[in-house]
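Inspection log for the structure reproduced underneath, given as structure tokens.
Note that one protein chain is taken out, while the other chains of the complex remain in position.
What follows is subunit A.
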Amino acid sequence: MTCLIKGCNFVLRNIPHEVFAYQKDSDTEFRFQTNHPNIFPYLLVNIGSGVSIVKVESEDKFEWIGGSSIGGGTFWGLGALLTKTKKFDELLQLASKGQHTNVDMLVKDVYGGAYQTLGLSGNLIASSFGKSTTADKEFSKEDMAKSLLHMISNDIGQLACLHAKLHNLDKIYFGGFFIRGHPVTMRTITYSINFFSKGEVQALFLRHEGYLGAIGAFLKGAEQDNPNQYSWGENYAGSSGLMSTSPDVYPMQRTRSGTFDMLEMDRLERPLVNLPLLKDPSTYIPDTVDLTDDAMARKYWLTCFEEALDGVAKRAAASQPDSVDAQERAEKFRQKYWNKLQTLRQQPFAYGTLTVRSLLDTREHCLNEFNFPDPYSKVKQKENGIALKCFQSVIESLDSLGWEERQFALVKGLLAGNVFDWGAKAVSDVLESEPQFGFEEAKSKLQERPWLEDSYSQWLERLKEGPPHKCALIFADNSGIDIILGVFPFVRELLSRGTEVILACNSGPALNDVTYSESLIVTERIAAMDPVIHSALRDEKLLLVQTGSSSPCLDLSRLDQGLAVLVRERQTDLVVIEGMGRAIHTNYYAVLRCESLKLAVIKNSWLADRLGGKIFSVIFKYEVPCK
């Protein structure tokens, strides 16, 4: 039991799309829930051979409050006796094809219709297996299995609701092998909870429900290591996704992995927490578009990633010219990611809510698996070198401008710099074909105002009228021109106004995004050239931190704890998020407690079209918290 709870707490805390509700009739059956920052208290109903009901109040405080002997073992045992089926999965299969109304006595069989006075529908089951007494014919295996499934699911649901009511809980997590992602079981349990609680209690399922005990046992064994000091992430490369157990569906998956599902988790060296500036962490969803929900968007993005795959694999191989097996590994990577994409085509919910972020992250995980931790490493170095050479002249030309002109030039610089993104196919095509395409050209080609999203005037107004911000937190995007010629001049201006700056970069590489360790080197080089940056570093007005992320996107609920602490200490009152990955694919609708700037150039025509513009449209969102 302890292991089960430890395991449950662990997955609830560390796997963002662990929990889902099942809705039979909606377009996407699986509706994933964000994990609230505070997961306690909750009711865990574990359905194994029998049923255990546990109330979990904190990491160490949990209580077995009840149980039932009518569980998975009953289904299997009675099912085997009645239908002569030996395997559990086969029983479920039979159940999915049966009509329980042939076996059960319904309210309408007793009343001839509904039981009006009590509002009991005629289709409700009055007595499970109640028809047996009067029928002269034999029942089919399918019908009996279905009836048995309903009987057991309804009973468990009812008992769970009674316990939830007694303890004032409105969320029940169901775990255990009885459920196994099988739609019929989830449907009956969801229905049962809905019915018996009159819609007040929510039935929730866990993607990794079969693993809770094992994970808990592992954690207990690793207790000396104190696993809770770390944060964990799901490794999409190593994990198999949520699968239905029906063998006739997804035969491809079946033959590959047999009945053994996989879960691989990465242990991150540092704990991850919420950004303190989020307005409401419990409702924060990083992703802008839910691809599990939005079929058209899903089709587009899956195709997009499929089409880009060859280029990514080539680049990966090319990044390790001295390696003998780079080609081979790149091919394996390509194959693996391709299969993942195909799985997601069939089962969009396999890894939780499908988003552009999850597609990007999966790709990164797959690259890592085949030893391509940083395919853009050399490209980044080269571009940093080029950009550093231009730094001083860019600063000089900015300094020569009037104040208002300079503000606009700085913003254009940020935007133009953001164009240099190898992650976007449209851009990488240009960069491949025109190596001379430079910063100036990018600036001049920038969309004319009014931009697609344009609150620049309000931002300018704020700078003019308001006091300097106390401290700004900037989430950087790309290496090279972006960070050096776009971000740093902007940072410099803020510092000159008296605003402290926290520059946050990725903990691990992703595409050509700048990493924390790279940012240290770049900053040192710039400090050597520029006194403003130099003194800011020295006086700790310019601070460099890692985000805790290794993704091209940004999840503000899973940030490095050090960053969060610093944000609080320095009373950050401005957050700047740049780039498509961090400001558009994620966080476009994020609500913060302080002022924020979200800037990006849209480098994908489909996305631009979606948002109402053309490719290379500019997004400049300046937001102020509402009172």
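In the analysis below, a contact is a pair of C-beta atoms (placed from the backbone, for glycine too) under 8 Å apart; a residue touches a chain by one contact, two chains touch by 3 or more; residues count from 1.
Keep this in mind: contacts and distances are computed from a predicted model.
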item: Protein name as given in UniProt for the chain not displayed, "pantothenate kinase", "AP complex subunit sigma", "proteasome endopeptidase complex" or "Integrator complex subunit 4"; value: "pantothenate kinase"
item: Option touching the unshown chain, where A:F129, A:F391 or A:F420 are the choices; value: A:F129
item: Of A:V45, A:A95 or A:M151, the residue in touch with the unshown chain; value: A:M151
item: Touch criterion as defined above, residue of A:L82, A:I386 or A:L537 at the omitted chain; value: A:L82
item: Touch list for subunit A against the chain that is not drawn; value: 1, 48-50, 64, 66-74, 76-78, 80-82, 86, 103-105, 107, 109-113, 115, 117-118, 124-134, 139, 144, 151, 154-155, 158-159, 162-163, 165-166, 196
